[in-house]
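Dropping the structure in here first, questions after.
A protein chain is absent from this complex, but the other protein chains hold their places.
By written order: A, B and C. Residues from 1 in each chain.
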Amino acid sequence: MKTVNVAIIGHKFMGKAHSNAWANINKFFDAPLKPVLKVACGRDEKGTREFADTWGWQDVETDWRKVVERKDVDIIDISTPTDLHAEIAVAAAQAGKQIFCEKPVAVSYAQARQMYEAAEKAGVVHYLNHNYRRVPAISYAKKLIEEGKLGRIYHWRGAYLQDWIMDPGFPLTWHLQKKHAGAGPHFDLGSHSVDLARYLVGDIAEVTAMTSRFIEKRPLPGAGAGTFSAGAAGKESGEVTVEDAAFMVARFEKGALGSFETSRFAGGRKNFNTFEIYGSKGSIAFNLERLNELQYLSLEDDGDQQGFRTIMVTNATHPYVGAWWPPGHIIGYEHEFHHAVLDFLKAVDGKGKVEPNLLDGMREMQVLEAALQSAETGRAVKVSDVK
Amino acid sequence: MKTVNVAIIGHKFMGKAHSNAWANINKFFDAPLKPVLKVACGRDEKGTREFADTWGWQDVETDWRKVVERKDVDIIDISTPTDLHAEIAVAAAQAGKQIFCEKPVAVSYAQARQMYEAAEKAGVVHYLNHNYRRVPAISYAKKLIEEGKLGRIYHWRGAYLQDWIMDPGFPLTWHLQKKHAGAGPHFDLGSHSVDLARYLVGDIAEVTAMTSRFIEKRPLPGAGAGTFSAGAAGKESGEVTVEDAAFMVARFEKGALGSFETSRFAGGRKNFNTFEIYGSKGSIAFNLERLNELQYLSLEDDGDQQGFRTIMVTNATHPYVGAWWPPGHIIGYEHEFHHAVLDFLKAVDGKGKVEPNLLDGMREMQVLEAALQSAETGRAVKVSDVK
Amino acid sequence: MKTVNVAIIGHKFMGKAHSNAWANINKFFDAPLKPVLKVACGRDEKGTREFADTWGWQDVETDWRKVVERKDVDIIDISTPTDLHAEIAVAAAQAGKQIFCEKPVAVSYAQARQMYEAAEKAGVVHYLNHNYRRVPAISYAKKLIEEGKLGRIYHWRGAYLQDWIMDPGFPLTWHLQKKHAGAGPHFDLGSHSVDLARYLVGDIAEVTAMTSRFIEKRPLPGAGAGTFSAGAAGKESGEVTVEDAAFMVARFEKGALGSFETSRFAGGRKNFNTFEIYGSKGSIAFNLERLNELQYLSLEDDGDQQGFRTIMVTNATHPYVGAWWPPGHIIGYEHEFHHAVLDFLKAVDGKGKVEPNLLDGMREMQVLEAALQSAETGRAVKVSDVK
Partner (left out) sequence: MKTVNVAIIGHKFMGKAHSNAWANINKFFDAPLKPVLKVACGRDEKGTREFADTWGWQDVETDWRKVVERKDVDIIDISTPTDLHAEIAVAAAQAGKQIFCEKPVAVSYAQARQMYEAAEKAGVVHYLNHNYRRVPAISYAKKLIEEGKLGRIYHWRGAYLQDWIMDPGFPLTWHLQKKHAGAGPHFDLGSHSVDLARYLVGDIAEVTAMTSRFIEKRPLPGAGAGTFSAGAAGKESGEVTVEDAAFMVARFEKGALGSFETSRFAGGRKNFNTFEIYGSKGSIAFNLERLNELQYLSLEDDGDQQGFRTIMVTNATHPYVGAWWPPGHIIGYEHEFHHAVLDFLKAVDGKGKVEPNLLDGMREMQVLEAALQSAETGRAVKVSDVK
């Protein structure tokens, strides 16, 4: 089987989720290429070494520039904090590497555009890892929509709520600093929602938004602090420079009216990525905490028999899921990464395209920045006005 | 037992729901007064007569002015289309009648203020029938909040979705005409949501909003058309002059960030009035289609044991509900009207106040109009700027 | 409108629920007769007087025999403890009265048969109040089954669970004494389940069962003790003579395999009357605590689109429910009594039959007694062997 050499930059939460997919893809799916886990890269040499040993990455590097320059690397998997994405992606593109980039794409629309242009100029395959498009229930929702089962779409209602920083003692990790993250949940979570809305409903024309910050200062992070993980708290404190919550209303280009709500202050919501879509012929609803299920109501059913159906999206005939276990034997969060890697490898093999990619990243950043501008100025903002 | 004479103006859906409460209140509750169903008033004499016979109203009138002038009437129950509320309420106040007014309070903030001022000047008891405050689960949510169980409140997420006009053949009833209804679901449904948000979270400082109209023309209504009821469709058509959906983001005075979404184009949602409230110590969620249940999560529970509790709010010790049936024997939509009548009669008897009242109506109209201005101008609007 | 005179015997929980239906039936439904609330009867004169005043019963009696003999009474509503049903029903039949009898029908199959034979001999209309048949969702389930939507039925899974006597301090009310109640939850709750199973699936051929008693002695009841209500506890204690839980497996005559589980020791279950029915073409599920909903899955839907539909059984076109409120405006526990009274009055007016009736009561007692025999002997028992 043809192999392809992968380098991963970043070795925390996403490094683990990606490694698992690179390592196991060929066991479950008939992928056209077999990834070789060539290099793992991280600034912390000891931690990166441990990570590489656990996951089977052959080499370790501490400087991402060296990785990008290596001749024996075909694919660069960018799993770093957001502010490093652009520089790495541009360099990778210039070096002719295929790009597998974690979301959110960048800390600004300008960066995202730069990334997209570099990748297109270099003619490399680029993929932006909004993994939730490949939750089987969401892929199946897309299929229902494409078959016309929802008709004309009137509404998108999206929310992505978490609660992991509600404790004022949770430290000032990079996610809470504008320079590293670009924004708070509006980018981290909202980018997922906007990606799904663009995938399922279409492009967004105009937005209006408000944001809030509930806690202004937090202890500086000590060892072990990261995504979802408080680690040890430092003694000094620093200023939170991103929002804690962002609520946005949007008008889609084809006329649907939508909402997007993100927060890290929604007690009890752990990974509550939900949406409802209402159309002239049917409605669907989804909740990532029950990701094997899709709620679907058909307005074409007999009126008295209509109701939201709880579909277990675990049939062999549902998207992707036949490769896993029998019906009703549910899959977990990590499996979407396999589906993403599968389709990315197909594109790499066939010199094709895969979606979402850096163009999608650029478009979604335009929406997200429009909302930040709206929150700041108190005006509705046209997405196309973000340059 | 002391009696009190009631006149009702309007005899459709709300006329029925109110009559049921006036007629049966003393069977279930220990109210201080016994309502006498004195006069029913409607422009359609035959229909009003039938209504009066069914529900036991002693007399029938076709001119509401005569009703307001009758000496043998103590209470005016205003159950007409919205545009008539103000004139009737002002006249009723001037005649010294106690006022039980259906929501939404009026077609504009200006009218609502006029109503409130007239009632206060006359010193009459006035009540605005946002009946959902007295759903036991919501009254109980209020109790939890007042006891501090939610702590500092970060978010309100409210939606009120229906689907009864999705068929383009549904006729142009008064609800779809700005002159009669003031606005579409934003007033009809949104007034409920704003009332509940003000009740549970507090006043709103600023809003931003967008609205949509999906169907521009509809057949003129024939016989039998009314709320939720298409009736016969006429041959001619007329223009829809209200929105079909309105999505609003709001900042509360105490800092919470909130959303309010109303639509009549949400297929499968019949009376889907839902809200979630997130605070520093706990969260709650409610859905009117399951009105006997309250979802409550306490962040003060042991971390591993936390989860949204589905509380059946049907204990004898829960608000109002002990007067009905044993635990688990659920109550229906209509019962809230009894609870409203009970508290209104207590106010009438004791010359006290009852909430919500015309002041609340005025405040909520200010919020709702601010949103309409925002939708029109593309700017966030301060509620206090609505005059 | 033609009137019909009603006498009610018993004035506790059921007396209230029945009175509400007799008093209000004509307001919501186009019934052929108007009930006149003629006499209320109870051994406790003061309590009965208060009850009669509240609900509008014209006269009060303390001796049920006098009620049965009154010429101005057409209908006898039997709402007493179970052990009195038979004697009253037989006397009522012999006096030519129409019979509206609360469930469970009697304390034994022998009594039930006696009641049925007396009623048939007298040619009176008789109705046994398994009110749940007329929950709209259940009536609608029946319709689906009759239309063949479930195909051949393989399984009934019924459970009726409560928790109101879990506290060992709950007193020894009549429900816990074999001489008054015949049995524990197996009769009280199980009679409902068996009635619904017979209605929806068909007759039962053979059963096997086990029962348990978790608390052997309880304080004698003081004032105020009743169904769901502990009242004051007495100082002395007495022996519980019924089971606390009964689990039964059954084979239906047409081949389905079923289960019936009743308990008063299921913490958190207030009125948890649930069932699932599985057939070759579809499945349904129901929970009385959400009585406005029916879960329905059609195996004839496209395989990938199959899921249990949560149908809000609140459309005007669903059984009974159009008489109440618009779609999504849910009804409560009490409304089933109106539906029962409606159909009973139709039978009385038309000299027809109504179901369930004393024949159904007889059949269901045969099933329930078979289970008690099975629990005692450790053998499966054929229902037809109960004489």
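In this text, a residue touches a chain if its C-beta (ideal position, glycine included) is under 8 Å from a C-beta of that chain, and two chains touch if they have at least 3 such contacts.
Because the structure is a prediction, the values reported are computed rather than measured.
Engineer: Which is it among C:P171, C:G307, C:G332 or C:G361 that touches the chain not included here?
Structural biologist: Result: among the candidates, C:G307 touches the missing chain.
Engineer: May I ask which residue of B:V67, B:M166, B:M312 or B:V367 touches the chain that does not appear here?
Structural biologist: B:M312
Engineer: What chain B residues would touch the chain not displayed?
Structural biologist: 140, 144, 293-298, 301, 303-312, 315, 317-318
Engineer: In the complete complex, the non-displayed chain touches which residues of chain C?
Structural biologist: 152, 154-155, 157, 159, 161, 166, 206, 208-212, 214, 244-245, 247-251, 255-259, 261, 263, 265-269, 276, 278-283, 297, 299, 306-308, 374, 378-380
Engineer: Just the residue numbers, please: which parts of chain A touch the chain that's not shown?
Structural biologist: Counting only chain A, the missing chain is touched by 13, 17, 19-20, 23-24, 26-27, 54-55, 162, 164, 227-229, 269-272, 288-292, 312, 314, 324-335.
Here is the rule we go by: only the chains that are shown with their structure count from here on.
Engineer: Measuring centre to centre with C-alpha atoms, which chain is farthest from chain B?
Structural biologist: A
Engineer: Chain B-chain C contact: same residues or different, taking over half shared as same?
Structural biologist: same
Engineer: Please work out the Cα centroid separation of chain A and chain B, and write it as a whole number of Å.
Structural biologist: Computed value for the inter-centroid distance: 41 Å.
Engineer: Just curious, how far off is chain C from chain A if you go by their C-alpha centres, in Å?
Structural biologist: So the centroids are 54 Å from each other.
Engineer: At least two partner chains per residue is the criterion; list those residues in chain A.
Structural biologist: 297, 306-308
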